[in-house]
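Here the complex is missing one protein chain, while the rest keep their positions.
Order as written gives the chain letters A and B; numbering starts at 1 within each chain.
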Amino acid sequence: MMKAKSASLTSMDSARDPEGSAVIQIQKLCVEYAGRGFGQGPTLAVKDLDLRIGQGEVFGFLGPNGAGKTSTMQVLLGFREATRGEAFLFGVNVRQPIARQRIGYLPELTYYYKFLTAEELLRFYATIFKIPRSETERRIDALLDLVDLGSVRKRRIRDFSKGMQQRIGLAQALINNPDLLILDEPTSGLDPLGRMKVREIIQRLKNEGKTVFFSSHELGEVETVCDRIAIIHQGELRVAGRVGDLVAKYHTDLEKIFLQIVGYRAESSS
Amino acid sequence: MNTISALAGVVIKELYRRKDFYVLFVLTALITVLMGMMRFFNDAKIIGYVKEICLMLVSISALVIAITTAARQIPAERENRTIFPLLAKPVTRGQVLVGKFLGSWLATGIALVVFYLFFGILSGSHENRWPVLIFLEAFWLQWMMLSVVIALVVFGSVTFSAPSANITICMIVVLGILTVGEHLNQVAMQQNQPVGSIISMIYFLIPHLEWFDIHKLVLFNQPPVPWVYCLLASLYALGYTAVFLFAAWLAFRHKPLTA
Partner (left out) sequence: MRTSRAILVLLLLLSATFTLATVLQPQAARSTAHSPSDSPLNLFMGDSRRMFANHFYVKADVYFHSGFYPSIFDQARDSEVKENHIAAAQQGKEDKPEQEEGMNFLGEPKDWIDRMGRHFRITEHTHLGGENAREILPWLKISAVLDPQRIETYTVASYWLRGIGKTDEAEQFLRQGLRANPNSYQILHELGRLLYENRHDPARARNIWMQALRRWRETQQGLKEPDEGSLERITGDLAKLEEREGHYADAIKWFELTRLHSPNPDDVQKRIDSLRLKLAAPEHP
């Protein structure tokens, strides 16, 4: 019965798909992990995932822990090779480094070179994108002001708090003025002010026509900022669609929809 | 090339912001100066032993800096997860390897320059002579040798699971080559088959790092090595460097970055 319901939910996917190529295109993606123990077979972390994200969308990629979100992101970013299937960024296969020329990535756990200062870190990443020197300095100034780290630009990353590291992470993700921003739990560990800042940045990017693809457990935020979402569970895509359409269909908030999709049953009181 | 030089720059910054180099340099200088203050048989003109100790410390320090710097590059990137924001940029794994190698090699070269400057000042001030050419050759050849060592260590860093294992094994291999590498052909001739053939094969396969150690020529005021042989040795070193880096790339290119 649950599977039938899932099938009907997925058919509600009427995502906005503007004419033109998709920013992210995932086709029949499978990611398999080799068995750890003796006699253990491989584990399929992602099964036949199909996903298409158009330009200008803010897309939320949701799922419980172990659902396959991270594995999917790792394939998109080139950290891991797909067992089967393909993925494309701006029409370029993710296996090619040039596919990442127009993206910015903010990992969940922010680790940067602790011995570099904030501006050295941004300058380093700007060099990789081959941004001209004068433009690099202008962008560094703008980004450090944007994330409120202008006053500590010459401080080493090792002396940054967790929140400051998250913010410098956001700055490095934006150094190349990306057309696609991939965020992995962007508000994790941030205080309310920090979370507001992230929401503002996402909104600003959306207004500029950029695409944002992020995973999050903060369903309230997802409901607020996202145009479309996908919920993945046990490696399979269970539902994908506009937030408004899903909420209208289920007459409830996103959190309850999520719980229903993943098959959560509350413990009945005695 | 921008990417590779940017990666190399980060490695160099890391070296001079860590304490390792300064500790080793201060130790070398301190031990050398203390040894130089000793008087054997009330003779202030004896300098040979000071030069030898200094050159030995320079060799050891350069080797330690090279191996430890190179050994921690890739594992530290993975352990600290800094490799993820890096590879999320348009950077290939090959560029990461080459950048790390180049950074380690240049950083070691900078350290070597400082060491050799110290040695040159020490030697020149005692002997009132400045054989700059042989000093330059000694520095250049040692730097070329370290390119092979660093490439080997980079290969080890993507092969072995723990940096400590990599450092230990590479140190043993390098010291083994330096001490007995040139004599393996003699040893092979004295062994029965198939041991003799195996040793002979090893003799021809290993990079002969002992060519690059001309400290005895410096110590005993010998004439410099003819430049053509320096050039051939440099090409030999670059060849082995390329081989080890290529092997590292083959091992690293499809390696998952997470468990």
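Rule of thumb we're sticking to: a residue touches a chain if its C-beta (ideal position, glycine included) is under 8 Å from a C-beta of that chain, and two chains touch if they have at least 3 such contacts.
It should be emphasised that the depicted structure is a prediction, and the values quoted were computed from it without experimental measurement.
Quick one: which shown chains sit in contact with the chain that's not drawn?
When the full complex is considered, the omitted chain touches B.
Among the options B:Ala70, B:Leu87, B:Ile150 or B:Ile214, which residue touches the chain absent from this view?
Touches the omitted chain: B:Ile214.
Just name the one of B:Leu55, B:Val91, B:Leu122 or B:Val225 that touches the chain not displayed here.
B:Val225
Just checking the interface: what residues of chain B touch the absent partner chain?
Chain B touches the chain not shown through residues 40-43, 45-49, 141, 180, 182-183, 185-187, 190, 203-204, 208, 210-214, 216-217, 219-220, 222, 225-226, 229, 232-233.
The rule is simple: only the chains that are shown with their structure count from here on.
As a quick test, compute the distance in whole Å between the mean CA positions of chain A and chain B.
43
So in the complex, which bits of chain A are touching chain B?
74, 77-81, 97-101, 103, 105, 107, 109, 111-116, 120, 124-125, 127-130, 169, 172-173, 176, 182
Per the contact definition, I'd like the list of chain B residues that touch chain A in the complex.
Of all residues in chain B, those touching chain A are 2-3, 5-6, 9-10, 13-14, 17-18, 80-82, 84-92, 254, 256-258.
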